[in-house]
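Shown next, in structure tokens, is the structure this report addresses.
The complex is shown incomplete by one protein chain, all other protein chains being positioned as in the whole.
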Amino acid sequence: MNTEKNSAISIEQLRRNQPRFEGIKSGHRACLGCGQALAARLVTEAAGPDVVVANATGCLEIFTTPWPESAWHIPWMHSVFENAGAIASGMEAALKAQGKSTKVLAFGGDGGTFDIGFQAISGMLERGHNVLYVCFDNEAYMNTGIQRSSSTPHAAMTTTSPPGSERMGKRHLKKDILTIVAAHHIPYAATTSIAYPSDIRKKVRRAMDIEGPTFIHIHCPCPLGWGHDGANSIKVARLAVQTGLFPVIELERTELIGSMPIRHPKPVVEYLKMQQRFRHLFTTKDARAREELEHIQALADHNIKHFNLQGDTMDALDSDGADTVRRGGMRWA
Amino acid sequence: MIEVRIHGRGGQGNVVAAYLLATAAFTEGWYAQAFPAFGAERRGAPVIAFARLNNKIIRRRCQIVSPDFLIIQDEALLHIPGIINGLKPGGRILLNSVRSSEAFADTLDARVVTLPATQMAKEYLGRPVPNTALLSAFLNLTGLLPQAALEHALEQRFQDKVLEKNLALIEAAAKKVEHNQWQEVANA
Partner (left out) sequence: MLKALEGSQAIAQAVASCRPQVVAAYPITPQTHIVENIAKLVANGKMHCEMVSVESEFSAASVVLGAACAGSRTYTASASQGILLMAEVLYNIAGMRIPMVMTCANRAVSAPISIWNDQQDSMAVRDAGWIQLYCADNQDAVDTTIQAYRIAERTELPVMVCVDGFTLTHTLEPIDIPEQAMVDQFLPAFNFKRALNPAQPTSMGTLVSPDFFPEARYSHHQALLHAADEIVAADADWAKISGRASGGLLSIDGPDDAKIGILTLGSVYGTLVEAREEYPDLPATKIINLRAFRPFPVAALCEACQGLTDLIVLERALSPGYGGIVAPEVQASLTSVHAATRVHSFAVGLGGRDIPLEIYRKLHRRIQLEEPAPFTIIDVELERLPVEDYGVE
């Protein structure tokens, strides 16, 4: 009995064997399968302890800091919804004035980044503050109860883009925030997804090393808002990449310098059918549903072509290989 | 207390004129105050600035409605109704014009003295900014402050070539008017 116990290595023991910095601790109040919580953990792990965080209003802020508790083990501050970019600018200016090298991170959801906080971010980028801005994109206002944002994908159902006799979910396209951000001539802007933890770490480390504004956009499924089983969050996120709907790419001053190849592009229906927010697209006998499915497939096909995502060989870092966590193996991973 | 109202157009250095006058007075030991009554800051728009000079602290912040002196930096402004309103009985007007003082005698009577300030500014500065020439003439007419006070004020605001040119301009402008012609009004 004793021998058996000693031979089995518990997760806790594994963690002790391979200590890693944790910027956000367990015990917070995120939902089961929350993509954002996982992403925040991966980002802060990779960024390390010498950081200061400016966090926009949103789920991440709410579920981590119910006074008098806080899940954060890094200096962290929340001001209001639309000013994370400006708060981070101020922090960076202050640290610069004090001669400190602490890196400033700014965290925002898609609402705080694509919509209400967009101006402050644009200002931060234009002024060249040394800040890594991370957008945790769950594609709607989840904190207020699933309202559409400019990041909500086309045809998705939210409480403010419900399908009905006159509508098939959101009428508009998802805003291409990465290109807009990159157009500020910033040194580094990248997308990544919680399905690929090593990709997140790699990109965060890269951004941390750059002196200047950088931007990482992380696709984070929300089981509540997307209507999938929380146990499947990673799977859903991976399908978004494998279908081509969420291209994982890197831009340097608007130039595409890297992308995660898709080994076998999957049809978008595989991704869509896992989520209740697209269920109106699977009602038979509705010609509009078929049209929208075709439309979404076309969007994915366009991405694959536009970003040259189709892989031509087995690649350890493609959409099928990169979700394996390699420790001490691949560079950066 | 001496109150001066300066009328001009945006770009003519109207507020600067008021500031220079107050600064010059201050360097001579007066208490002084200068402020604009701005419209939107557009070139060419009519603007007004005020200056108060006193031998004790000035605490009032109201606009000057009954000035002792008017300085008008553009004769075309005379077409604005009420521009000389409120001028104290016996008050005097310094007008930027190429025409002689007598040319305005029928409308503004003997209260007016003219100075071709824009013409002089073009000649000395290469720019049509009449404010310093007018100020210099004003000081010479009233005898309120020595020319050196204006020179000090200019030194605080301008440097190098611009300063040199302005100093030459004010010297020439002072000579164009009669020293102490308005002294009585200034001392009243």
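We just call them A and B in the order they show up, numbering each chain from 1.
Simple rule for what comes next: a residue touches a chain if its C-beta (ideal position, glycine included) is under 8 Å from a C-beta of that chain, and two chains touch if they have at least 3 such contacts.
Treat the numbers as computed from the prediction; the structure is a model and nothing was measured.
> Of A:20, A:73 or A:253, which one is in contact with the hidden chain?
A:73
> Using the touch definition up top, pick the residue from A:14, A:97 or A:287 that touches the left-out chain.
A:97
> To test your reading of the contact rule: which positions on chain B touch the chain that is missing from view?
Residue positions of chain B that touch the missing chain: 15, 18-19, 22-23, 26-27, 31-36, 38, 40-41, 58-63, 65.
> Touching residues of chain A against the unshown chain: what are they?
49-52, 54, 61-62, 64-68, 70, 72-80, 82-83, 85-98, 102, 119-120, 122-123, 126-127
One rule holds in what follows: only the chains that are shown with their structure count from here on.
> So what's the Cα centroid distance for chain A and chain B, whole Å?
66
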